[in-house]
Structures are given as structure tokens and as C-alpha cells.
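For this view, one protein chain was removed and the others were kept in their places.
Naming follows writing order (A and B), and every chain is counted from residue 1.
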Amino acid sequence: MRTLPLAFALCLSSHVAFAQEPFHETLTSTAESVNDEIWSADSRQVTPNCEHDWSITKETLRGGRQEGVDIITVDNGVMQIVLCPTRGMGILKVTSGDLQLKWDSPVKEVVNPQFVNLASRGGLGWLEGFNEFLCRCGLENNGHPGTDKFINNVGDEAEMELTLHGKIANIPASKVEVVVDRKPPFALRVKGQVYESFLFGPKLQLQTELVVLPGENTFQLNDTITNKGAQEQEFQLLYHANFGSPLLAAGAEVLVPTHNVTPFNDHAAAGMKNWSKYEGPTAGFVEQVYLLKPKADHNGHTMALLVNRATAQAASIGWSIKQLPYLTVWKNTGAAADGYVTGIEPGTNYPNNRSVEREAGRVPKLAPGESREMTLTFGLHSGGNAVEAAINQITVLQMSGQGIDSPNSTTTPRQ
Amino acid sequence: MRTLPLAFALCLSSHVAFAQEPFHETLTSTAESVNDEIWSADSRQVTPNCEHDWSITKETLRGGRQEGVDIITVDNGVMQIVLCPTRGMGILKVTSGDLQLKWDSPVKEVVNPQFVNLASRGGLGWLEGFNEFLCRCGLENNGHPGTDKFINNVGDEAEMELTLHGKIANIPASKVEVVVDRKPPFALRVKGQVYESFLFGPKLQLQTELVVLPGENTFQLNDTITNKGAQEQEFQLLYHANFGSPLLAAGAEVLVPTHNVTPFNDHAAAGMKNWSKYEGPTAGFVEQVYLLKPKADHNGHTMALLVNRATAQAASIGWSIKQLPYLTVWKNTGAAADGYVTGIEPGTNYPNNRSVEREAGRVPKLAPGESREMTLTFGLHSGGNAVEAAINQITVLQMSGQGIDSPNSTTTPRQ
Partner (left out) sequence: MRTLPLAFALCLSSHVAFAQEPFHETLTSTAESVNDEIWSADSRQVTPNCEHDWSITKETLRGGRQEGVDIITVDNGVMQIVLCPTRGMGILKVTSGDLQLKWDSPVKEVVNPQFVNLASRGGLGWLEGFNEFLCRCGLENNGHPGTDKFINNVGDEAEMELTLHGKIANIPASKVEVVVDRKPPFALRVKGQVYESFLFGPKLQLQTELVVLPGENTFQLNDTITNKGAQEQEFQLLYHANFGSPLLAAGAEVLVPTHNVTPFNDHAAAGMKNWSKYEGPTAGFVEQVYLLKPKADHNGHTMALLVNRATAQAASIGWSIKQLPYLTVWKNTGAAADGYVTGIEPGTNYPNNRSVEREAGRVPKLAPGESREMTLTFGLHSGGNAVEAAINQITVLQMSGQGIDSPNSTTTPRQ
């Protein structure tokens, strides 16, 4: 009488083995000249045993300056994450019930980089497409525009005008893949490759992976930057995570375990006392930028938290200070119509012009073939208990955390 | 027995009420990710009672640098107007029998702004797509390229290189709608919205409406510029209306009721005596630009007229000097192959660099939320009688018209 069940079990096992190969689909591949305009997959097709109804959908936007822009929406059953392969795999928006990671930029469309001239307005052209929740800044450079040196085609040191926050957010991904595990916890993955690579220039590759589990309120970015060239190469990477209404409002606060906080300029120095607290939308507010050296646990892990006034909603970013030692907090609480937003921005550097950062020892280099990994975890915390738990994590880090010394840091303790 | 007729009347009335709702179609909407490639409507479908066979057609151009460019042709039965949503809702060409509003630019394609770098050639890149009959210049700035100040992201006064005639003609419309009245006079409307709006920059919205009646030889532009931001905002707007062969030819003349005519530079001063008269195509002709302060009637209404040599064809632009106090006449009667053209250009300013115009008090500002309306009427006059009537209008304005003083005007009377 055991035969039948065994046969059944074998059959099932074989089936499961097959089924356990992850689901894989290439949505974009320049090598194969593929770029589907519409595509979707969902839990019913791919993971019928998963208790959460997830879906991954690709569409191509139409009209105005968003003509031809691809977006991918990952819905894990409780949270919707909208990615934009055309804009360097940035994240446009994350929604979990009434908690949203987004801001209301004066730029309403998802702008195709075809329409962006980064050099416009004295190197500030990047702003003409800027409306993402999460926008990578780099790879060859990020930070303020202005003159910096580089090596030109004849091997001479020459000068170029850097543009604000570099190119990566305005380079379409060359390859985009969806990978879904067929076994618990049924991880959903969107992978992308973006290149800043050309003759007499950098040969940098960004491989990025968004991972989210069905039913969870967190997601992870696993990024790898690789120097595909045969010579040492500088790079810069900053994660420009932007939060606006309604999470950001008067009384909201950013919590970071930190050794010190340095105002970016005199104007920021004047607001130093309340650097971590936010006012409501204020017409004419001029940005205040603070440069932090976060503390971390013994593994190098740290976290920043944006908490709303009622301590009822919060958003967190967790990362390793071994990978991203510096944190910039950008307070830009202007009027709603002008862009009411704060940026919480872990990076390899602060957003000065690269020439300043190089001088300060904050422009890392990659040896030929060398890779650097960056892992960031984003959490959406709803309800008093969840927010308190997150605040406690910050408190523990602040009390016991350590910094990793950066010998040439120009930051000075202010608190 | 009254029941039935009443029911019928109600039914009819309800039907008529429904039918009198204007016909409405959204051709492009970035908010809804809509952009139809092909679309058309005509009198048979929409206004079967209209005596004129009108049609409105949208198509998407293909090939070279015009790949993906949308154009809309409004045919009101006697006149064809070709609009280009992709190029800021400019008007490419107007045809009424053998009278055409157009010029033969060395640019033969309708260039997608994706291929235009406005900063090219010392800020003259705008010329690489310039071939419209009517092209708006603005909104943040227009006029000559060159250095001007602006307020950058950290609130400091910084310098930027302005580019010729600003960006608006190279920004695709975010929303395009067709509205047609179902009752006489069956007005045909094409509406568009174009944005120059981004963080640390202007938040300007252009809403434009082209209105034309079936069977008429005139059309109107109703434009509204709105400062959607929360801070005071400069703007500039100039309507670059361009006329070429065959309307423009040796012996053609521009008639404007005006207080004074100021040559733009020494070269224009040398041609001052014949500023209003045109020569035939002349290889090597260097542009001559004249700055006018038009007179207007007591409502502020004025008009400019381009009359052909035989006084048999003319084109007029009517507008209010309360809205657009300045008029620029651009004579560029080079060889046909090089671009034989004249511009008649009502504006908020003259086409100097914005820094010059600001100094002269000719850069208006919009308060937060404030709008400014501009209404222009274009007339195509065919036949001696029609042309004489238009000339008479100019004569009346010249004899009795008044100017509205602009205290800081730098123009000096020359005639």
C-alpha cells in the first residue's frame, strides 16, 4: 500500500525539482535586440502555491517627454514598487497602503533621457527629469557641477565641466530580467544592467537587483559596480532617496546614529540646531544640507529613519558603512508646488564637486576587473509598534555603534 | 394625448442637450499615458449640420530626425493649419488656396527635439530644428544666447548660458485635446499644455488653444501662461511668426501702426530708411532687425500686416499691446537656398539677451499662481478688396492709435 504514495511522492518530487528552477524572463536585452513593450507575470502562473497574490508588470509610457519610457511595477501583494529601466533602474515610487515613498516633483512626467541635456542651466540639467523616489547618482561622478580634471584621448590632463549628479539616472538599462523563485519564500527579483562605458572614458558597469518577498513591507537593492576596463578607475555612487508628503510634514524627523553632523554651508549651519526636524512646506525655503558620518554595529550595519509627526508611519534605509560610509541629509522643505522633499542619501562620498571629494579622499577607485557591492534595505513601517521598533534600532546603534574611520574626512563634530 | 408628445419632446430635448455637448477627444495625455499615433474626426461624424467639410487629423511622422514627431492638421474647409505638439504646439504651416503662411527653411524635416542640443554652436542649437511658420520663444527666457544670472539650488546667484529663444519650441506637449462645438458656428479647437517646470527652476505652464471656425480665413491662438510655483517667476514670450515665398517677395511690405522703430544694431540702422520694405532673395544678406512700439486702439488692440507687391495677398497678426507690448521685425531676405524669410514677432520683450531686457524693464514676472493671457488673431487676406480693408485697419490705427507707455523702454523714435 506504500507503493502508490511513494510513486506519487517521486512524481511530485520530480515535478517540484523542475518547478524549483526559478522563473526567468528577459524583458530587455540590447545584445539580443529585445525590448518588450508590455509584459506581465503573476503568482497564479508562476507560484500557484504562494499565499500572496503578487504580479510583475511592464508597460511603456506614452505622450510628451515620457514617450517610450519603460516602467516595471512589482506588486508583492501588500506593496507596489515602480521601477524605471529607462532612467537607470531608478525607483519612481513605492506604495504600501497609505504609506508612500515618493515626492511631488514639479516634473510630472517620467522624462525620457532623450529629452534631457545634463549640461543645461550651468550643469543642472539633471533636475529637468528629477522626480524619482530613488535615484542613483554616479557612476563616473556625482555631486555639484563645476570644473574637474580628467585624462583626455591624448593622455593629457584636461578639464571638463561635471554635471550635477552624473549620468547614471539618465542612461537606459541595457539588460532587464525578472527572476522569481518557485519555492518559498518566492523571492521576486528585477535585475538590470546599466553601462557608463566608452573609449577614453570609464568602463563602469552597474548590475542592480531589486529583491522583494511576497507579503513583506521591505525590499532590498543589491548593486554591484564593476570596472570592466583594464585600468584603475575612480567612481562615485550616492543613493538619492527622496521623501515628500504625506510622510514628510511639519514635525517629521530623521533619525540617524551618527558621530557628527556637518552643515554643508553657512546657510545649513544656521539651521544646525534643528537639522533633524522638519517644518511644513515653506515658500522660499532654501535647501539645507547636512553631512553625516553614521555609526554602525560591529558588522558595519547602520540605518536611517524618517518618522512622521504622529510616530505612526516611518520609512527606513539600512546599509553598510563599509560600502557607503557617508550620509547626506538634504532638507528642501519648500512649498508643495515648488517641491517639498527631503533626501536621505547614503553614498561613497558627499555631494560636493568631485574635485573637492577627491581632495578629501572620498573618491574610491576600482582596480581593473574589481567590483564593489552595495546592499540597501528599505523598510516601510506602519503603526506605532512597528515605528517604535525601528526607533529602538536607531537608539541601539546610536548608543553602541561605531564609525569606521575615514582618515581624510573633512567633517567636524558639531554635536 | 399630450403624454406622448411630451415624452417625445423630453426625449428630443435630452438628445439635443447631449448633442450640444462639445465633441471632445484627448489625443495625448502623459497623466494617462496616452498618445495615439493616428486619429481623425470630421464634419460628417461630428457636425453633420455644418455646411463646411472640416476635418482634424493626427499622424506620426517617420524617418530621420522626424521619427515619432506628431502633427495635427486642422482643415476647416478652406484653410489647412498644421500644428506640431512635439515641438511645443508650434504651427508648421497654414494654407488657404494659393496663400500660404510658411517659409522654406534649410531644415527640411520636422525635427524631434530629441535630436536638438540647444547649447550647440555657442547657444544657437535652436536653429537646427527651426522651420515653423509660428514658433513660440520662451518661457523662462528668449532672445539672444549669452550669460545671464539665475538662482541655483543652494539659493545663490549663479551664472548660466542662455540659449537662443529658450526651450518651449523644443518641449513636447504633455496634453493635447480636440474640442469641437456641435452647434453653430461649430468652432474647432486644438488645445495643448506644455511645461517648463522643474525643481530649482521655473514652474511655468503654457496652455494653448487654437480656434478656427469652418469656412473662415482667420484663426486665433488663446494662450495662458501660469506660474504653477509658489514664488515669483520671470517669464518671456515672443511669437516668432515667419513668412517666406511666395507671399514674401521683392516689393512686399510690412505695415505696423507704430510710435517708433529702433534698429537692433548698426547694420540694421544702415537699412533704416527701407525698414518696412523687402527686397528679393539676396545671397549674403545679413539679417536686419527692427524694434517697434506698436500703437493700438483704445482697447489696446493692434495689428501688423504683410502685404505682397501686387497688394493682392496679405497676412495679418492682431493682438493686444497690453499683453504683448513689443514687436520685432526680423528681415532675413537671404537667398532662397539659405532661408528667405521675415519674422513679425509680437512679444513681452525684444530678442536681446534676457540680461539686457531685464535691465530695460522688459522681463515680466508672475506672482505665485498668477496667469497671463495672450490672444493673437491671424488673418489670410486674398484679393484686392480684402487686402485694402486690412490696410485701412492699419491706417486707422496709425492715425488714431495710442501706445501704452513702457517707462524703461530703450527705443528711440527714428521716423
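We adopt the following convention: contacts are C-beta pairs under 8 Å (C-beta built on N, C-alpha and C of every residue); 3 or more make two chains touch, one makes a residue touch a chain.
Worth saying up front: this structure is predicted, and the values here are computed from it rather than measured.
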Option touching the unshown chain, where A:G138, A:P172, A:P214 or A:G379 are the choices: A:P172
Selected residue (touches chain absent from view) among A:V46, A:C84, A:A119 or A:I321: A:A119
Which of B:S40, B:S120 or B:Q398 contacts the chain that the document leaves out: B:S120
Which residue of B:D53, B:D148, B:E209 or B:D338 touches the chain not shown here: B:D338
Chain B residues touching the omitted chain (full complex): 59, 61-68, 105-109, 112, 114-115, 117, 119-122, 124, 127-130, 164, 264-265, 267, 281, 283-284, 286-287, 289, 332, 334-339
Interface with the unshown chain - residue positions in chain A: 28-35, 68, 113-114, 117-119, 150, 152-155, 158-161, 171-175, 195, 197-201, 203, 228-231, 368
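Here, only the chains that are shown with their structure count from here on.
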Rotational angle, Cα trace of chain A fitted to chain B, multiple of 5°: 120
Geometric centre distance via CA averages, chain B-chain A, whole Å: 43
